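These notes are about the structure you will find just below.
The complex appears here minus one protein chain, its other protein chains still in place.
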Amino acid sequence: MATAETAPGSAPPSPAGHTLAPEGGEIAASGVGTQLSVRAFVTSKRAMTGTGIIVLLALFCFVGPLLYHSNQVTVNLGIENTPPGPGYPLGTDQYGIDVLGRLMAGGQSSLELGFAVGIVTTVIGLLYGAVSGMAGGIVDALMMRLVDTLLAVPTFILLIIVASMFSLTLPLITLILIALAWPYTARLIRGQVLALRPREFVQAARTMGATGRSILIRHMVPNTLGISVVTATFSIADSIYALSALSFLGIGPPPPFTDWGTMLTNGVDNLFNGYWWQVYPPLIVLVLVVVAFRQVGDALNDIVSGQRTAAVRRRRFRLLPLSAPRDG
Amino acid sequence: MTWYLIRRAGQSIAVIIGVMILTFILLHLEPGSAARSVLGLRATPARVAIFDSLYGLNKPLYQQFLIYVKQVFQGNLGISYQGLQPVSTLIAERLPRDAILLGMSTLLALLIGVPTGIYQALRHNRLADDVLAGTWFTLYSAPDFMEALLLIALVCVQLHLLPAAFPGGVASVAGLFADWPALVLPVVVLSINSVAGFSQYVRSTALQTLAEDYIRVARSKGMAERLVLTRHVLRNSLLPVITILGLALPDIVAGAVIAEAVFNFPGMGLLFWQSALAHDFPVMLGGTLIIGAATVLGNLAADVAYSVLDPRIRYGNR
Partner (left out) sequence: MRIRHSLATTVTALALATAVAACGGTTAKVGSGSAVKGTPERGGTVTVAEPSGASPDDIFPLPPSSNTNGYNENLTIGEWPYLVNIGVGGNSEVNQQESLYSSLTWSDNDSVITIVLKPWKWSDGTPITARDFTFVYNLLKANYNDWEAYDPGLFPTDVTKVTTPNLHTVVIDLNRSYNPSFYVDDVLTFVPLLPQHAWDKTSLTGTVGNYDETTAGARAVWNFLQKQGSNIGTFTTNPMWQVVDGPWTLSQFLNDGYYVWTPNKNYSGPAKPALSKVIFTPFTTDAAEMDTLRSGTSLTVGLLPLNDVGQIRALEHEGYSVAAVPTAGVAEIVPNLYNPVNGPLLRQLYIRQAMEYLINRKQILSDAFHGYGDPGNGPVPVNYGQQWDSPLEKAGGPYPYSPGKAEALLKAHGWTVTPNGTDTCQQPGTGASDCGAGVAAGQKLQFQLLYASGSAYFDQQNAAIQTSEALAGIHIVLKAEPFNTLVATTATCNAASHSGSVCNWQLQQFGYQPYEPDPNGSGIFNTDAVSNYGGYSSPEMDQLVNQTEYGSSASEFYAYEDYAAEQLPWLWLPDPSLPVVYKSNLAGVVPSSPFDFLLNPEAWYYVKPAA
């Protein structure tokens, strides 16, 4: 199952009826499970593929313009919508601006946005949701009601207000998207935490005197890492896409700002006109980046849950040497 | 549990009021005046003043809010500034349409997403898993309207199989079903996003569950694989699904602006969007009220469902 190390000589399936061993058994094992060893990450093929793609795309977007110069500011309607050819490897868009250069410039915005929103949303949502779920009682109720309130406020008003009061800049958009996204994550994490709370390993930890906070950090967070990672990858995709929705609705930032999502929106207008070079390049890089993040997230998920599983098996093996009947 | 429900009901009302207050404030923060937006470019200060006093917009905010709350308790959601239609009529017309559209697409997404997620977990890291995950993610990461337009280009324009947009004149829910071919594409497009979500979350939880010892115990006890999957894996994997469903309820009520715009579907999303632009406060407030109610209801339902699915989850006590 896990690509991470499986302990040599892993335990055979425990014989029926032996429930003496704590199911998770990991009062100590959780310590092992939380360590994402760099080695694990580096040897995971999917993690490396994903990271590799992300790094390549980042290089393309941030280093590319230093090597490939194009004018991203001057509008020249005379050469609008030209197909790929000499001077314009990916053709031009409806403003007469070189698409390849625009792809790089847009990528900077999209990657920055995606990263920032994805990570910050997950961190905030994770902490908030975990704390809420662990705390229970009134604190949980209050925290979740706050989340409910935020979820219920129509996003449109907020978007319109901000768009008309301020000129939309990337930092502002990032902030808004984070503010709109973290309640979802919080709610998901809290649900997961609620499911974990009654589990035996938590009871066991409590019996051993662990404080709420240490349970939170050593048990809850790692156990919700799976969901968190999935959420993070979705957040990245969502935020990049949210920007394109903004421009579709007419409240996006005006030129010369650009990002992959907006390029896609503008290109899609020209779908029927056959300007494929305005549609497929941003679409491909968009999908690539999202899939790459997913690979990384998936690998992380595997590593964490795989390690824990392996540790569990190792522990059990060591805990049961005398009391376990022979197999068979 | 009953005690818990009663307490939640009380909290829900508090949340709804909180939402209303927040929305009220946000609405009045919108730049420009409702009067100018409705009266148009040639609004003179005199006419703006008449409009403001007619709709009580020149009173202090808290007073306006209290008047509104009183109205709502009397069952009156106000009259739209444009077209002078009762807000309740507008909502009553559009809400069922969105409920059907989004209800159907969520159902479709569930039917595809949950089994796929579990299947992916079982075939973890093998080709099937990668292919499926790749497909869902690709579909998810391409924007809604892009997928919609591509589908329309293929199915409606090239193949002439289905209508490209809703014919106008949908007067009732029955009318919606009478034109059911026009529903197919919007439902499919809307479900695409949800499928990715459902399947990935289910897969992740299923993976974790499959790693648990009690699964091994069950299998070694000789339990049929099918039972293992349904009784244990499925149940646990449904937890995030329920959260998502609970979170999705307000969406059903709020409509899907992009899909409605592309398919010309006169639903709540467009109503909301156009009212937001036009500073049509009564419609915005009425809609927010409904969405607020749907949100708290959705979350409450999700919480209740948690404890049903996993009896170890208890509320109130530690």
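Here the chain labels run A and B in written order, and each chain numbers its own residues starting at 1.
Please note the rule applied: a contact is a pair of C-beta atoms (placed from the backbone, for glycine too) under 8 Å apart; a residue touches a chain by one contact, two chains touch by 3 or more.
As the structure is a computational prediction, the values presented were derived from the model and not from experiment.
**Student:** Which one, B:G32, B:P60, B:G75 or B:G222, makes contact with the chain that was left out?
**Tutor:** Once the missing chain is taken into account, the touching residue is B:G32.
**Student:** Decide which residue listed in B:F65, B:Y119, B:W136 or B:F263 touches the omitted chain of the complex.
**Tutor:** Of the candidates B:F65, B:Y119, B:W136 or B:F263, B:F263 is in touch with the missing chain.
**Student:** Pick out the residues on chain B that sit against the missing chain.
**Tutor:** 30-34, 36-45, 47, 50-51, 82-85, 89-90, 93, 145, 149, 152-153, 156-157, 160, 163-165, 167-169, 171, 260-264, 266, 270, 274, 277-279
**Student:** Which residues does chain A use to touch the chain missing from this display?
**Tutor:** Against the left-out chain, chain A lists 73-78, 80, 94-95, 160, 163-164, 167, 249-251, 254-256, 266, 269-270, 272-274.
Everything that follows uses one rule, which is that only the chains that are shown with their structure count from here on.
**Student:** Roughly how many whole angstrom separate the Cα centroids of chain A and chain B?
**Tutor:** 22
**Student:** Okay, in this complex, where on chain A does chain B touch?
**Tutor:** Result: residues 1, 3, 13-14, 16, 23-24, 46, 136-137, 141, 144-145, 148-149, 151-154, 156-158, 160-161, 164-165, 184, 187-188, 191-192, 194-195, 197-199, 223, 226-227, 229-230, 234, 237, 240-241, 244-245, 248-249, 261, 264-265, 268, 271-272, 283, 286-287, 290-291, 294, 298, 301-302, 305-306, 308-309, 312 of chain A touch chain B.
**Student:** Quick check on the complex: what are the chain B residues that touch chain A?
**Tutor:** 7, 11-12, 14-16, 18-19, 22-23, 26-27, 29-32, 124-125, 133-134, 137-138, 140-146, 149-150, 153, 196-197, 200-201, 204-205, 207-208, 210-214, 216-217, 219-221, 236, 239-240, 242-244, 246-247, 250, 254, 257-258, 261, 272-273, 276-277, 284, 287-288, 291-292, 294-296, 299, 302, 306, 310, 312-318
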